[in-house]
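Here the structure is laid out as structure tokens; the discussion comes afterwards.
The complex appears here without one of its protein chains, the remainder shown in place.
Let's turn to subunit A:
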Amino acid sequence: MSDSADDIKPVSCTIKPPVYLQIGDTKTDPSHSGVCVVDVTLPFGKPVNIEEITFKNYYTAYVTVRLLRRSPGQEVPAKWSTTLRDLPLMDNPHTEGGSQDYFSIHRTQMQVEPDHVVSVRLILRQPSFAWLTFSLEDIRIFPHMEPDPEKEVSDWLSDLTLVDQHPDLEGLPDPQTVSSSIQQMWALTEVMQTNQTTASIGRFDVDGCYDINLLSLT
């Protein structure tokens, strides 16, 4: 069963513009504190169980993820909790490593179950003064898909090991082993017949012609 992100569409959410926290009076002393907050609100009235959050980094050193969750049914106000604190995205905040890489945060990495989430808050930190700006790009939230219950049943059915009852065969090889080794030999010949080669042919011309005028500059 594939649960690759290609099959699942990201949840449509509103990503608010990043808010860079400032120290001191913004008019007279606009110094960056190196902290930025990005709020991602999920569709109103439709809380999401999150499977994964993916994004592309742009010079953020650490990210903290906070979730606003509202338990279904009960009239309890929604609560904020921190689900991941200071995940390092860059090996060294002053140097390039990881600065433009793609990342995923999976629900299994989260300290708090990301279910019934109404809003996600990403707190970005970049303590280094080397960079002019930092942010996250292309933030996407993927919903958790419940695994197919039918599959579950068959999965643990196959986990049951069959207890072998060896019939008493005098002098004859065990039919199980014979059939499995014949199967193996058959598989070997099958493989040899259907050999798909990834090796390249090696021709650089097109039907023997390699008359080139100019190199393409695009």
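List of remarks:
By our rule, a contact is a pair of C-beta atoms (placed from the backbone, for glycine too) under 8 Å apart; a residue touches a chain by one contact, two chains touch by 3 or more; residues count from 1.
The working rule: contacts and distances are computed from a predicted model.
Only one of "Geranylgeranyl transferase type-2 subunit beta", "TBC1 domain family, member 19", "ER membrane protein complex subunit 3" or "Small ribosomal subunit protein mS23" fits the UniProt record of the hidden chain, and that name is "TBC1 domain family, member 19". For subunit A, the residues touching the absent chain in the complete assembly are 1, 3-6, 51-52, 54, 56, 58-59, 84-89, 91-92, 94-109, 111, 129-134, 138, 147, 152, 173-174, 177-178, 181, 184-185, 188, 191-192, 195-200, 202-206, 209-217.
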